[in-house]
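And then chain A:
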Amino acid sequence: MAERFDAIVVGAGPAGSAAALALAREKVSTLLVERGRAAGVKNMFGGRIYAWPLFDLIPGWEKDCPVERFVTREHMVFLSGEASLALEFESPHLASGKAASFTALRPKFDEWLAKKAEAAGATLITGIRVDELLRDGGRVHGIVAGPDRVEADLVILAEGAMAPLAQQAGLAPDLTPAAVSVGVKETIEVPAPVLQERLGLGDRDGAAFVYAGDVSGGARGGGFLYTNKASVSLGLVVSSEDVSRKKLAVPEIMERFRMHPSVQRLIKGGKVLEYSAHLVPELGLGMRARYVANGVLVVGDAAGFLINNGYTFRGVDLAIASGMAAARAAVGARTHGDYSARGLSLYERHLRELNVLTDMETFRAAPGYLKNERLFTLYPRLLLEIAEKVYTVDGSGKPKLSEIVFEEAKGKAPLLKLLRDVIDGARSM
Partner candidate 1 sequence: MTDAAHVVEDKSHFQGVWVFLEQRKGSLRDVSVQLIGEGRRIADKRRTTLTGVLQGHHVEAIARGAMGYGLDRVIIVDNPVLEIYRSRPYTNVMAHLIRKHKPEIVLFGASKNGRDLGGRLHAVLETGLAADCVKFDLDNEANLDMIRPSFGGKSLAHILCKRHRPQMASARRNVFLPPPHDATRTGEIVHETVELSAKDVDVELLEFTEFVREGGLRPEEAEIVVSGGYGLADAKNFVMLQELADLLRAAVTASRKAVDSGWMPKEFQVGQTGMTVRPKAYFAIGISGAVQHLAGMQESEKIIAINMDPKAAIFEIADYGIVGDLFKVVPELIRQLRERKEMKPQAAAVPAVAPS
Partner candidate 2 sequence: MPSGTLRIIVCIKQVPKAQELQVDPKTQTLKRVGVPSEINPPDANALELALQIKDRQPAEIVVVSMGPTSFDESLERAVAMGADRAFLLTDRILGGSDTVPTAYALSETIRKIGGYDLILCGEETTDASTGHVGPGIAGHLDFPQITYISEIKIVDGKVRARRTAEDGTEWWETAMPCLLTVNFGCTKPRDPTLLGKIRVKRGGVIVHWSCADVGIDPNKVGLKNSPTIVAKVDTVHLPARARKVFQGEPREAVAQLLDALIEDGVVAL
């Protein structure tokens, strides 16, 4: 019993399912293979999906997509000790049109997207792990799973951050601690009316929070909080290099973060429903060697398509867009019957057209910039100390704002360094 497909997509996360869906629509016979018992059960993310690629991929997606809440309000919060300083941005445009973003739960969202691929004609198989690529003199022509082999013209690797098959195929550098962050997340139950009351939200609206400063116990990283319908996704992304170097315990950092008054105010009384951890590749374009080879394309996290520029975390949208780009490249290759790296080379162009590569290039310096420790320790602390002084009216005589700033910064943040950091930040972010 031999089986053959035009294309095999490994991994039914957003990147894989998007690729499979786009391919199936173009009548490319596609096998979508997922190792989890259902799509999404092995996947984790912060909590928010930028919806822009869905408009092209699935017109009318809003009708049945399992959206938790549309994000209508953004927050940036600096923490130091027990204090916090927050910026809040609210605008009706945030949730409208192509700029829309929404919170989601991965098992539901991934399942939805995988089922769309199946409905379009892809053969979705779950509970099977792909062990190896079939290779013949530098050309990939199929996969091996357990005792079975399946041949294909093209294999699209959507296997996630660890990317074992991409590594096997020599398409990925080994992940070093510097290249990888650890993401941890708790889903905390907060009944919808309570959540809406605490945040002043309507029943379809949601809020997104990004936390900086004293969040990560001295390790470089940030926190986030997203509101789902009746729960909250609360988590941290921290540099795994710092975690090992400073001998930190991630659960303890997470605990301290969760106990911060500004976080407690939102989640108080909530039961932790789920705890998950995940690797997040962080070096952006610098990390990925290649994502095109003879008979192979790499998409999503496996290709390192993530952006963490300090105020937004993007992964799912880039994954979906890269899946679409891969499908376009595959269709192009089919017309010429050429699935070699050359025949697939339009993948890169499609990635640009869909602004995956472009955005990654724009923010390419961000990971490097975000390695600046002062951003995570000194500056947030300074900000909060300044804020403390500004907001303290205790009859002891109030200085001007500028005096406060200079007083606080003196000795702690040399002016030149500070200016430099501000300019670098503006440039890279």
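One rule holds in what follows: a contact is a pair of C-beta atoms (placed from the backbone, for glycine too) under 8 Å apart; a residue touches a chain by one contact, two chains touch by 3 or more; residues count from 1.
Behind the choice of candidates: all candidates are chains of the complex that A comes from, given by their letters.
A quick note: this is a predicted structure, and the numbers were derived from the prediction, not measured.
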Result, touching chain for chain A in the complex among 1 or 2: 2
List of chain A residues in touch with candidate 2 within their complex: 1, 3, 31, 33, 123-125, 127-128, 145-148, 150
